[in-house]
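Heads up, one of the protein chains got dropped from this complex, but the rest are sitting where they should.
As written, the chain order gives the labels A and B, with residue 1 at the start of each chain.
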Amino acid sequence: MTRLKSILGYTAAALTVAATMLTPFLLMNFFTRGVAATGLRIDPVYTGGEVVREIARDGYRVRVHRAVYPGTPLQRIEPFVQLDWTPAAALPAQVSEEVDLDGDGQADLRARFSVPRDPNAELRVDVEPLGPRVKALRGVGKESFHAMIARVGEAVVVRVPLVTDTR
Amino acid sequence: MRLLTEAALLGLASGPACLASCGPVLAPWLVAERAGWRRALGLLSVFLGGRLAGYLLFAIAAGLLGATMPLGARARALLFAAAHLGLAATLVVYGLRPRRGRPEPPLVTIGPARRSWMPVLLGLFTGVNLCPPFVVAAVRAMETGSVAGAVLFFLAFFTGTAVWFVPFAALGALRVAETAATVARYTMLALAAYYAYLGILTLLARLLDG
Partner (left out) sequence: MADHVATPDSRGIGRSLLLTLPVALWALLMFSRALGVPGVAVKVAALLTLIFLVTLFFLMVRTRQTNRWRRWFFATLGFLFPIGFIWELIALRGSMSIPMEKMIAGDTPFCFMVIPMILLPAALTRTVIFPGAILPTASNPHSIAVMIGLWMAATLVLGKGWCAYGCFFGGIEEGIAAMPRKARIRKIDGRWRLVPWAVLAAIVLLSLATLAPTYCEWLCPFKTITEYAEVRSIETAIQAGIFLSLFLGLVIVLPWLTKKRTQCAFFCPFGAFQSLFNKIHIFEIRIRRDECKDCVSCQNSCPTMALSKQSVADGKTLINCMHCGACVDVCHKDAAVWHIKGTPVGAAPERARLLHLYAAWGFAIMFGGSIIAGTLTKMLGFLG
């Protein structure tokens, strides 16, 4: 029994050394693919959630994402919906438009923001609620994940907080 | 009857949210107790009693004040802050003091023994967190139009949420080593710091908003 345990021990030790050699060629790739295959997604608080509608405009489009709600009472975000104006390069210098969030033909909000030529310039947005779902924003920049405007890649992203309990 | 069923179902549906709020407090506390099955169930009952007390106080207020009960953002935030500060204080006292009547291992010798009513406080402060399901329950309770109706509604709501807490008794029954119990007590102190911060921040934000 002692001999068997020793053999197993040395075998495991040798396999550990082998695992080191296999790490850059096999193991790391294997584990990476395994993680990717789990189907995990990034929390929509960060990504903004999936796109549910696209509204075509003149030369650009507005993408409406699925509303994101806090998953627990202690999660420190309010419910919000993300809107992307893309491509940013095709936007007029001043954007002021109404957006229908749920496709019922009724505009839910009016968003107003300037689009400076400098892509690194700070942005500010005003949101006027036109329906009961949306909260107002006045001169908001990057206050929080649930109320903000920023240039993200080729899009101007606006996140509008929703009135609580409007699922 | 229909109303009570609605309340119980609302409570059941709110269970995961309740667990997310109360779990961080319950888990280390029950591990630290090292109580065994029976005593763990007893402690859990006392904790749930504290939660029930919080619910019923709210129910009585909802029944008495009716539609005039302030449930707006400011009132909720102030109550949230008070509950978190109370919870933080209770966690600190609980974390630092050994239990009365049992010889504590040498690792934990700070302060005199604590009282057995502390689980009630833990339950009270975690129960009153005014999460959306709680607010919905409060609004429905107010709509009953009477104190008795509101109390019954919250009792049924509480029963629905309480079902989710029963498995926690298993933690208390673990009879972990004294090291693990000490880690659990330190965890409570760490959590106290977080809840205190949340409470102070919420209070300051509301006071500054005017």
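The rule is simple: contacts are C-beta pairs under 8 Å (C-beta built on N, C-alpha and C of every residue); 3 or more make two chains touch, one makes a residue touch a chain.
All values reported here derive from a predicted model rather than from experimental measurement.
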Self-check item: Omitted-chain contact residue, chosen from B:Ala89, B:Val183 or B:Leu203
Solution: B:Val183
Quiz item: Among A:Ala14, A:Val51, A:Ala107 or A:Ala136, which one is in touch with the chain left out?
Solution: A:Ala14
Quiz item: At which residues does subunit B meet the chain that is not included here?
Solution: 20-21, 23-24, 27-28, 107, 179, 182-184, 186-187, 189-191, 194, 201
Quiz item: So that we can see where the missing chain sits, which residues of subunit A does it touch?
Solution: 2, 5-6, 8-10, 12-14, 16-17, 19-21, 23-24, 27-36, 39-48, 70-72, 74-76, 142-143, 145, 148, 150-153, 157
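In the analysis below, only the chains that are shown with their structure count from here on.
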Quiz item: When the C-alpha atoms of subunit A and subunit B are each averaged to a single point, how far apart are the two points in Å?
Solution: 33
Quiz item: How about subunit A: which of its residues touch subunit B in the complex?
Solution: 71-74, 164-165
Exercise. Over in the complex, which subunit B residues touch subunit A? Could you list them?
Key: 16-17, 20-21, 129, 131-132, 135-136
